[in-house]
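Some chains omitted; the rest stay in position.
Just so it is clear, A, B, C and D label the chains in written order, and each chain counts residues from 1 on its own.
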Amino acid sequence: AAARDQVQVAGSSTVLPYASIVAEAFGENFDFPTPVVESGGSSAGLKRFCEGVGENTIDIANASRQIREKEIKACADNGVSDIIEVRIGYDGIVFASQLNGPEFTAFEPSDWFKALAAKVVVDGKVVDNPNMTWADVNPDLPAQEIITFIPGTKHGTREVFEEKVLKQGCEDTGAMQGFLDSGMDEDAAEHACMAVRTDGKSVDIDGDYTETLARIDSNANGVGVFGLAFYENNTDKLKVATMGGVAPSTETIASGEYPVSRPLFFYVKKAHIGVIPGLKEFAEFFVSDDMAGPDGPLSEYGLVSDPELAETQAVVADENTMGSSM
Amino acid sequence: MTDATNPAGAAPAPKHPSSLLAADVRTKRRNAAEARFKAYGLAAVGIGLIFLVALLFAIIRNGTPAFTQTFLTIPVELPEAKLDKNGNRDPADLSKVTTFGYAPLIEVAVARALEENGIDSPFEKQKDLRNLVSASAPAQLRDYVLQHPDDIGKTIEFRMLASSRVDGYLKGRVTRDSLARDKNLDAEHLDLVDQLQAAGLIKKQFNWAFIFGADASESRPEQAGIGVAMIGSFFMMLVVLALSLPIGVAASIYLEEFAPKNRWTDLIEVNISNLAAVPSIVFGILGLAVFIQFMHFPQSAPLVGGLVLTLMTLPTIIISTRASLKAVPPSIRDAALGVGASKMQAVFHHVLPLAMPGILTGTIIGLAQALGETAPLLLIGMVGFIASNAPDGIASGFLAPNSAMPAQIYEWAKRADPAYYERAWGGIIILLLFLMTMNIIAIILRRRFERRW
Amino acid sequence: MYDSPNSEAKIGQKAIKISANKVQVYYGDTHAIKDVDVQIEDKTVTAFIGPSGCGKSTFLRCLNRMNDTIDICRVEGEILLDGEDIYDKRVDPVQLRAKVGMVFQKPNPFPKSIYDNIAYGPRIHGLARSKADLDDIVEKSLRRGAIWNEVKDRLHAPGTGLSGGQQQRLCIARAIATEPEVLLMDEPCSALDPIATGQVEELIDELRENFSVVIVTHSMQQAARVSQKTAFFHLGNLVEYGMTGQIFTNPNDPRTESYITGRIG
Amino acid sequence: MSASLIFLIVVALAAVGFVLGRGRAMASAGGDIRNLHSLPSYYAFNVALSALVPALILLVVWLIAQPALIENRVQSMIPQDRYADRGELSLIMSDVRRVADGLDLAVERDALTREEASSIRTEFTDVRSRLADIGVALGSDVDRTTLTAAQRYRALNATGNAIRNALVILAALAGLGLSLWKTNHEFRARNSVEKVVMALLIGAASLAILTTVGIVLSLIFNTVEFFKLYPAMDFFFGTTWSPSFGGGSELGILPLFWGTFYISLIALAVAVPIGLFAAVYLSEYASPYVRGFAKPLLEVLAGIPTIVYGLFALLTVGPLLVSVFGEQGGLGWMQGGTAVMTAGLVMGIMLIPFVSSLSDDIINSVPQSMRDGSLGLGATKSETIRQVVLPAALPGIVGAVLLAASRAIGETMIVVLGAGAAARLSLNPFDAMTTVTAKIVSQLTGDADFASPEALVAFALGMTLFVITLALNVFALWIVRTYREQYE
């Protein structure tokens, strides 16, 4: 077999847009061929990443979450032991509705918990969620039927949504305590906090944000969950709501004021550095100020630039693997 | 028994009416049933065609804007000081200047063009003008300079893509209202666009790059084309056609004509129809395991894609081929065997030509399916941002990383920038045209082979 | 071995059942039937004879519009059944074919059981009120088709698994199960042994009591035995038409004579 | 000489054999083909195949074996301390190969002489930049071991290639000679050619088995892994499907199966009648002209990418159905646009050509005499079609329907966009549900931990679906066997 001469990247479709912007610029400015960036999800990407070392495996896995313990172990079992973890920035998660729809402009995590939870605590008793309109949840919100489009269980965003919105809301409203009081153990209560009602008020979206947008387009009362970058490209159709009083933007997210966001990563197989032409150069280029800096094209596109970018650059330059640097 | 007045003669309705011209009750009923039946048939065809028309209408309406694109043609100065400090035109040195170095040249050129045409820029900073022009412009300019080092130091007339928002404005997708909260472009930009258009510097032109170009990243939809993905699809279809048709027909012939009818062949038969029901993504899993991990074929290669799609298409072709082989009357085989043809000759000379229409139908449907399939490509690495350069030869056409049309369309449909939406539909138009070109030979052949006996 | 024509004495002047005037049939450019005029009488057996390829089957198929199914076939002229033009727009070929039944030259049993082959016609025409009725009809038809004994134990075996002659008799039984007023039989005995032939001829004779039968045959003896009137076709022309006895003993046309005596083919 | 050149030479030899074989056969028959056992072309093919087949088999085996052998030999040159495990070794080896290929290319381009290529030393030459000059990009500087290994690699390869070339050509010549020697007018050339063809046919048919084995193998390990993490009983008999990232997922397959079944049923309920009626109309009623147009047009429906159907379901059909069956329509059966009904209807449209085109071909090949037989009894055209033509065409139609059903089971995009992602056990066709296939795709392309049950379940779903469709197919085969009507 002829030797492979381009960098092969796979993984999260959330990271894909950023990776593709970098890859394109990399191909334009370096003598190396343009890297191949595949989509397919963090799981599949990391899985292929961990398949082993060698030409017929990928060099970089994109992930919208940190690699898990079990995955690192699986990797090591297949001989992929030296992994460089690179955090490229943050993805903001925003709540938006139709531009001309009802005034959904300010949410609190507790609103979402009360609107979406499968069970709520009413007068100390755990009952099926009785709330039908947003006004039932919070009198300040429009008296419109609850209809939400949230990421399906395949999406990493769902995890963030559950952790940072539902669970938060659960605790804020005191439902957590109510669950515990009703005799649930810690785990069960947490689970109950994050269980989403199944009566059609909340619709799981297994597709992507385009689908959520299409659904909101045809449903004036719908509220959907989007990535910040997606929202910023579609401000002509969507209006965004504040969460906890903070409007989402790259600044508020970078500063940590806006609560719902998640870090984005890519993982480099150290063993491939020096073997696959351009691999290290690509990784360095990715996190360079030109690309990932606050004024770079990535940030322009919607990536929340990492305040600790310099450290990340150092990690890449020194090829620090996960065990050694963290 | 010889009596003509029989029990049947006493049947409910008067059996034969006196006149042929007036139908009796039962015949009327039967004729009504007949008319209904025929109407159902017509309606069925009609329904199918109506849906087709509706779908095609939606596709064409949404997709046609992708075929035009807005371009900005202005003089650009190529200062030697910035591009070739040593002045020796050494390619290695020239290529050290990155696109980031070229971007200011464009901003300057735009500003100067405005000036020369007497248009006031409402912006303080020159940098704000950059958003009028596609992010691809610096790269295009750099490519141009690397190819024409002699033009350094001169001022050239350069045609570049306008940014997708500007393009959207000319196509009516972007309005001043909708820009209210957009951070890329402001209403003031649009005023500039209007003036530039009046000055003839901005024009909407037919977009060949869309048909022949390569994919672009998320941030520059205006540059994205489907051409390279089309080449990917082309090479995949070559593989699929070259493998699945002969293998499929051969397998069907064996099973239908030669195989002893025993458990083993039953097993094969059930297996094949079962393969048809295997979700296509599972073929992707198989392809990844067998072709890439086991056989070490390159990743993201149309060859592997073609092989996976071949496996996926085979059941379709086999099932339809077997069905039409079965439909050939045995008397034809007898006739051939009777004059001393071998079974093989009987099959290849007589049965196969008669079964040809069905085989071709299976091929048409199987290839249509293969051409439109994305899921299995996901796992062998053909979905994403892949096709950045056209392959430079036949071998690299099969082996170099490439995407495929449906994967490209699927990717575009997912992308955030609304400009990609129209491109996705435009891509579908091209896909359908590709499909029809591919089918036309099969359809003509099929019509030729059709006969009743 | 066979006795000479014996049935023509029985015939008086019968009503005209079918009357064909100036019928022309074309297959594409081939002119297969040229200007044929013929009157087929009720309660009569009419034989069509003539060399192979002269147009007998073609003409027969005109009489119940089976030619409609051949794309390239075009019929001109007028054919009246009981005085009504069967090619009239208002005529429903289905009703016509229910009245004018047909046995084809090549036996074509349906790929169904023997029982269903026979029961098919009565079912679509609603001739049976009950299952028992239908069983009755099937048995009677198979008996009249002289095949009952051979198939009575395998009524539910496929009709295509029968021998050539059995298939032919099955098709005859199938045709008479619907009790048509006119029965067109294209060489119904070609694959039958003498005994079966005799039985079918008996059937034809019996049918004549009430209906009109047209039979194509290559056997002069058979024509002489069963028919009262005979038509002789040659190269698409109706050369001669008349009483069977007269045609066989004293033909008007030299071609008829040549054919009967075995000189032209 | 490269492998492709050898291939061409073998093909050329076969072509020569073709001519010689023909000539010799004719000569042995005294120039009169009537004295031959088989047609001259069979002799020709026989000789050609004898030259071609063994030589090509040898070539292919060699092409697979040589790199493996050389790899082994060269690997042993690399010091043990350079690598920790096989993966790293394979990386070093790929570097070696890249350098070796680069040297080859350099020689070819005259950038290096043959001697230079085998003698250059890292100490004296910057191999990386020399190679970069001719367009071979290397990931790092070339060290001494790599370079010597690469040179060794080249040397071995050259020897191996030379032996290979000689042997393959020899094999071709031997095959040619032997078969030519055997060629005389009594030799049963047709039989031997047909044997080869038969072997090809059997090989093609066995591919299906291989594919199945491949699928099972590529699913089974992860499936087993899944069942280690998740109890099989809960998987097969659980009525809730709710994966979650933090663990505690419930992964019952029943709602997914129910959804698959329900959606496929509705899709078939749309596609089969419409498709069959369309097929009947096209083959029995329509003029050849109409048919010539309508059939290919309907086939376009099968070629429209499923994402279009998905969007069609989401944007057009769903809202339409809601307006009729939803609150506004006064029925209140339908909550949202995504429902089993929506996906089923749209999928049905997509499947129309699967049923219509294939059935049309089969109906068309029912012999005309069958129709004549029925029409001659006074049956109407529709009676003929329903009772004679369709039963005779049944095996083919069943095939077409099976194909459509298979496609319905395997479809994702329409389900995701049209039916939603909610796994639910409900009888109401206006509820959102989802299918096994859709979940396989979503779990496989999701963001879950790939070693967790939530991701591995995709394989278990695939495997289970595979087994169940297998059972359904056995059943279908049995049906066809029972009701088949064979005409002559």
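Quick notes on this structure:
To be clear about the criterion, a residue touches a chain if its C-beta (ideal position, glycine included) is under 8 Å from a C-beta of that chain, and two chains touch if they have at least 3 such contacts.
Note that this is a predicted model, so its numbers are computed, not measured.
If you count every protein chain in this structure file, you get A x1, B x1, C x2, D x1.
What we mean here is this: only the chains that are shown with their structure count from here on.
If you take chain B and chain C together, the chains in touch with both are D.
Chain centres here are C-alpha means, and the one lying farthest from chain A is C. Centre to centre, using the average C-alpha position, chain B and chain D are separated by 19 Å.
Here the CA centre of chain C is 56 Å from the CA centre of chain D. The multi-chain contact residues of chain D, meaning those touching 2 or more other chains, are 311, 368, 380, 383, 444-445, 486-488. Each of the following residues of chain C touches two or more other chains: 94-96, 98-99, 124-125. The list of touching chain pairs reads A-B, A-D, B-C, B-D, C-D. Residue ranges on chain C touching chain D, taken from their complex, read 64, 66, 69, 93-99, 101-102, 104, 106, 108-112, 120-121, 124-125, 158, 160, 171, 174-175, 178, 180. Put simply, chain A touches chain B in their complex at residues 1-2, 4, 6, 8, 10, 13, 16-17, 19-21, 23-25, 27-29, 31, 33-34, 36-40, 44, 48, 51, 55-56, 58, 208-210, 227, 229-230, 232-237, 290, 297, 300-302. Taken in their complex, chain C has these residues touching chain B: 81-82, 84, 86, 88, 90-92, 94-96, 98-99, 122, 124-129, 133, 136-137, 140, 143-144, 179, 181, 206, 209-211.
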